[in-house]
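Of the protein chains in this complex, all but one are displayed in their positions.
Naming follows writing order (A and B), and every chain is counted from residue 1.
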Amino acid sequence: MLSYAILIACALICCALALNAWRLIIGPTTPDRIIAVDTMYINSIAMIILLGLYQGSAIYYEGALLIALLGFVSTSAFCKYLLRGDIIE
Amino acid sequence: MDKVRNFSWFPMPYHSILLWLVWQILHDFSNGHMVLGAVFAIVIPWIVAPLSEKRLVAKSHIKVLMYTFRLLVDIVVSNYDVAKRVLQSNRSLKPAFIAVPLDINAPVPLTIFASSVSLTPGTVSVELSDDKKWLYVHVLHLEDEQELINLIKHRYEAPLKEIFGC
Partner (left out) sequence: MTVLIEVVVSVLLVFGSVVMLIGSIGLAKFPDYFTRLHAPTKASTLGVACILTASMIFFSIELGHLNLKETLISMFLLITAPVAAHMLAKAGLHYKVKMTDSTENQHLAKKAYLHKNPDDA
């Protein structure tokens, strides 16, 4: 049962990632694209956790944590760039 | 900041406990890391405490827990709300900007308040006015402006005001 649940969850998150990619491509403005990338980060955390569950190994957790950290930092950097036109003033 | 501060062994007790706990979670509660985490939890606040300005301390722990619990419940409820709006047609949507008058103005409660507003009832905090008296909020679906402002003020601002006493 668990393996089916993992496969279903994987399929759903793949759809979510495809929708995010679609928004990333068509997104009329730059801020829209930043939201799409931010959501993609969070979805990929879920994807990595699911891979860890599928293979039954707990080490993928570290990758998920790193993506969570980098996702937030990069989103703030993008926003800072849009707000100021520069990242480091 | 001219005077040398009195030295204390635990300048930031809650931060120390949190640091130790996070270290244990990262290293699966092994014996060696319990000692190492304790050393870090004691030494790092010595270095960091003089850097930070005066900290606000919560008046009541029970109220902090209650506020956290209420926030978690509200996150689930507001998720359900937003999910409903997502699955409905775009035409039934009534987005709006509102301005919420603020009674709190210390930075920490204000940050917690703005974050709570962002996480909960279909609202995202957008901007703060320069004099810190108004918080601009974007609402996904606005039914009644005054009612929503009252809800936000009663549900999130009043408890924070009680907790931090400002």
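Here, a residue touches a chain if its C-beta (ideal position, glycine included) is under 8 Å from a C-beta of that chain, and two chains touch if they have at least 3 such contacts.
Being a predicted model, the structure only gives us computed values, none of them experimental.
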Where chain A meets the left-out chain, the residues are 1-2, 4-6, 8-10, 12-13, 15-17, 19-20, 22-23, 29-32, 34-36, 38-39, 42-43, 45-46, 49-50, 52-53, 56, 58, 61, 64-65, 68-69, 72, 75-76, 78-80, 82-83
Touching the unshown chain, chain B contributes residues 22, 25-26, 28-29, 75-76, 78-79, 82-83, 85-87, 90, 93-99, 114-119, 122, 124-131, 133-134, 136, 138, 140, 142, 145
